[in-house]
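What follows is chain A.
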Amino acid sequence: MINDKNSQKIVDFISNWARKHSIWVLGYGTGCGAIEIPPTMTSRYDAERLGIRGAATPRQADVLLITGYLTTKTLKRVIRVYEQMQDPKYVVGFGSCTINGGMYYDSYNTINVLDKYLPVDVYINGCMPRPEAVLSGFGKLQQLIGEGKANGATKYKENLEWYRANQKKVIPNWVMPEYNW
Partner candidate 1 sequence: MNELWFDIMGAIVTVIVAFVVGITYMGLSRKITARVQNRKGPPFYQNFIDALKLASKTSAIHHGFMQHVGPAFMMITSIMSVLIIPVLRGNAWFVNLNFHGDLIFILYIMVFGPLGMALGAGQTGNPNSAIGVTRGLSQMVGFEIPWVMALVALMMQYHTTSIVDLMNVQIQSGMWLMFSSPFAFIAAVMAMLGMFRYSPFDIVGAPQELASGPMSENGGKYLFTLMSSGSIFAFAKLTLYVDLFMGGAGNLVELVIKTFALYLIPMLYGVTSPRYRTEQSIRWFWGWPTFFGFLAIIYAVVF
Partner candidate 2 sequence: MVGTPVLFIVIPLLAAFLIPLLGMLWKELVRIVPGLVLAYMLVLSVNLLNHVLIYGPIVEVIAGWRPPLGINLVFSAFSGFLVTLVVFMGLLIWVYSYRFKRNVDFEPAKKYFLLLMMLITGSVGIILTGDIFNMFVFIEITGISGYALTAFYTGRDSAEASFKYLMLGSIASTFLLLAIMIIYSQVGTLNMADIASKMHTIKPVYKIISFIFFITAIGIEAEIFPLNGWAPDAYTEAPGPVGAAFAGIVVKASVYAIVRYVYTIFDLSGAYDFLILIGLITLIMAETAAIRQERLKRMLAYSSIGQMGLVMVAFGMGTEEGVFAALFMILNHAIIKSLLFFSGSYLVYNSKHKYIKEVNGMSKYLPITSLLFALGAFAIVGLPPFAGFWSKLSMLTAAADSNMLFIIALVLIVSVVELVYYLRVVNRIYFFNKEEKTEPKKPTFNALIVMITLGALILVIGFYPDAITGILHKASADLMDKGQYIHDVLSLNK
């Protein structure tokens, strides 16, 4: 009965609804973007009313929020954090730097396109995006989750080799545990 397709649908609907309204965010506060998170969470914009709250460790988090440029050095940590998170998990790229490198497009040690390395579900544009933009981005993410389309993790699992190749290209000295959820 559990494996029945319709009941699976119901289960999916319920769990997606729950996931949608309970988003525990692990903010990876690189760069200048981290300063936009406090106003988002506090009284003025109050993201908690949407069920968005901070998570302390990757194990508990649903969303990895990358707030700014990633150097090759921090990219390694971000990948590590992402792989430690438990399914279902989502990545939100925050700010121009994660989209195309932003003002650091020609830097010798920042990556420019995040989605080549991690499966980004939602990008929030801007340099910096204001809390309204952040909330709108999370709204988009909620919408995707609700529709069951926020399947970055699945994508990452399926195309792991491609992602790994990209990652290893910038991180030649690869000493990390194997990822095999």
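What we mean here is this: a contact is a pair of C-beta atoms (placed from the backbone, for glycine too) under 8 Å apart; a residue touches a chain by one contact, two chains touch by 3 or more; residues count from 1.
The candidate set was assembled so that all candidates are chains of the complex that A comes from, given by their letters.
As the structure is a prediction and not an experimental result, all values here were calculated from the model.
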Q: Tell me which of 1 or 2 touches chain A in this complex.
A: 1
Q | For the chain A and candidate 1 complex, residues of the former touching the latter | A | 14-15, 17-19, 21-22, 24, 42-43, 46, 48-51, 53-54, 56-57, 59-62, 85-88, 181
